[in-house]
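Below: one structure in structure tokens.
The complex appears here minus one protein chain, its other protein chains still in place.
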Amino acid sequence: MARGKGLSTTLYEWIDERVQLESLIHFLSKKAVPQHRHSVWYYFGGMTLFLFFVQVGTGILLTMYYRPSAEEAYESVQFIMTEVRFGWLIRSIHSWSANLMIATMFIHLFSVYFLKAYRKPRELTWVTGFGLFALVLAFGFSGYLLPWNELSFFATKVGTEIAGIVPFVGRFLVRLLRGGDDVTGATLSRFYGFHIAILPGMVTLILTIHVLLVQRLGMSVPIKVEKEGEAGHGPVKDVPFFPNFFLHDLLGWYVVIAVLAALAALMPWELGKKADLFAPAPAGIRPEWYFVYMFQTLKFIPAKILGMDGEVLGILAFGLGGLFLLLVPFLDRDPAHHRRTRLFSGIGVFIVVYIIVLTIVGYRV
Amino acid sequence: MNSQPTQGTSPIETPRRSFLSFLLSTSIGASIVAIFYPVLKYLTPPKTGEPATASVVIAKGNELKSNSGQIFKFGSKPGILVRTPDGEFRAFSAICTHLECTVQYKKETSQIWCACHNGIYDLSGRNVSGPPPRPLETFKVNLRGEDVVVSKG
Partner (left out) sequence: MTSKLRWISRLGYGWALGLSLLMTSPALAEPPQNKCLDCHSALEGNLQVKSEKWATDVHMAKGFDCAACHGGDPTQMDNKLAMNRAKGFIGAPKGLAIVHLCGKCHSDAAFMRKYNPAERVDQMNEYFTSVHGKRLKEGDINVATCVSCHGVHEIRVVSDPRSRVYPLNVADTCGVCHSNAQLMAPYHIKTNQKEEYQKSVHYEALAKKGDLSAPTCNKCHGNHGAAPPGIGSVANVCGQCHAIFADLFDKSPHKAAFARMDLPSCVHCHGNHEIKRPTDDLLGVAEGALCVQCHVAGDAGYKQAESMRKGINQLKVALAGSESLLTQAEQKGMEVSQPTYDLIEGRQELTKARTQVHSFNAANVEGDVKAGLLISARTEEKGKQALSEYQFRRKGLAVSLIIILAVIVTLYFKIKDIERRQKAE
């Protein structure tokens, strides 16, 4: 027998004897994905995960040359962009992929929301997913400061200032975030620690739980499709994950690679001007696009509403909005059997429209 | 067309199928090379060792004679390294505070002078004569063997 076997078979058997791969392989071969008119949304979770790996890969490469101190950060990024071979490629991919990842994450979040995939038994998947959402936004915010240019310095200043609006713990929060009272080199060190150590650690933990839950519970089928299946239109068809769905996934990932390569080569991420702690803020400072709707809302809120501080109310409103999203599986119980679920869809539409409109306004103003 | 057992054991290997598989593995292989080639090149250290930072090393700086000055590049702006008649090293931004011309050292009077409109600074960078409204920005100077290390103050 030993002679007729190929190398891969030998390898497989060697590992299986020690790790018992058989059960894992069996599970993976049985893994199936429902096929229906809303199946396209299934791709976005994997897409976000793929982009996360791109971030980890390019991020690790960047640590080879990046220097996290106020005196050297900007110059080290300039060095990467000009002197390091393909440094421009790695850095631009990292910056573009961050934005792409947050975009796919938003799509993933809202597609799950509207398809009500958060319903029983997937409440924990949703909760861990929401945790990941918050962590990824934190990744974006902390990473944005690291090039230490004018835009990132002031965006961080404004963003951390907003944390100060939270009642009671606001000032403490600001000091915690900034490593002091102002945005300085101490902030940079701290944000770097968040960005490459603390946040990755937390994401690894929560992501593992999230992905394991998805594996355990399989893909959720939208209520309507389920009902059609029960009504006799035939059971919901399945395709095997390996190789069908996986190859589709791979196709999508290659398309994303092509997009990233084109963006990095044709629209390289700019270096900007080095941050000057003593210069006044340039006009029109705003955070990255994924925060603009919040930023713009705060700008529109009047200073006082019914005697209370407008900004505090704004922060509270967003906090409540986040809490609502986090708890939606527990608020919208049994969406299959209650018409109240329409209300939640309506709220979801409102949130999406609000975010889009405020973002556009934030760029027009 | 292909009336083979459909137990899904070994797939029918038509020439087209094997060609497709060959194409797929080759192109995926090529894409992996296209990804790892830049990564490998990236990890190879570039010729210019390190980024120019907020501190600049003036190689063999200590060869500068007393009572003379030398212009050097500091980040993206010019700086002037001065050695006083007593032999002490000092460094300043070489950008004149009047209209941003580059200053120079004047041996005859042991002062820093701007040729554009006759602005004069003393050896502490203070504006003592002519149009300049402010002193020159002072940098920190340290000696390290043969080299002079200048950094922002």
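Labels A and B are assigned to the chains in the order they are written; within every chain, residues are numbered from 1.
To be clear about the criterion, a residue touches a chain if its C-beta (ideal position, glycine included) is under 8 Å from a C-beta of that chain, and two chains touch if they have at least 3 such contacts.
These numbers come from a predicted model, not from an experiment.
> Of the residues listed, A:25, A:134, A:169 or A:262, which one is in contact with the missing chain?
Candidates A:25, A:134, A:169 or A:262; residue touching the omitted chain: A:262.
> Can you say which of A:14, A:27 or A:254 touches the chain missing from this structure?
A:254
> Quick one: say which of B:20, B:59 or B:128 touches the chain that got left out.
Of the listed residues, the one touching the omitted chain is B:20.
> State which residues belonging to subunit A touch the missing partner chain.
For subunit A, the residues touching the absent chain are 78, 81-82, 88-89, 243-244, 247-248, 250-251, 254-255, 257-258, 261-262, 265-268, 270-271.
> I need the residue numbers on subunit B that touch the omitted chain, in ascending order.
2, 6, 8, 11-12, 17, 20-21, 23-24, 27-28, 30-31, 34, 73, 76-78, 98-99, 101-102, 115, 117-118, 130-131
In this text, only the chains that are shown with their structure count from here on.
> Return the distance between the CA-based centres of subunit A and subunit B, expressed in whole Å.
34
> Residue numbers of subunit B touching subunit A in their complex, please.
31, 35, 38-39, 41-44, 46-48, 50-55, 75, 152
> Under the touch definition given earlier, write down the residues of subunit A that touch subunit B in their complex.
By the definition above, subunit A touches subunit B via 61, 64, 67, 71-72, 75-76, 78-79, 83-87, 89-90, 254, 257.
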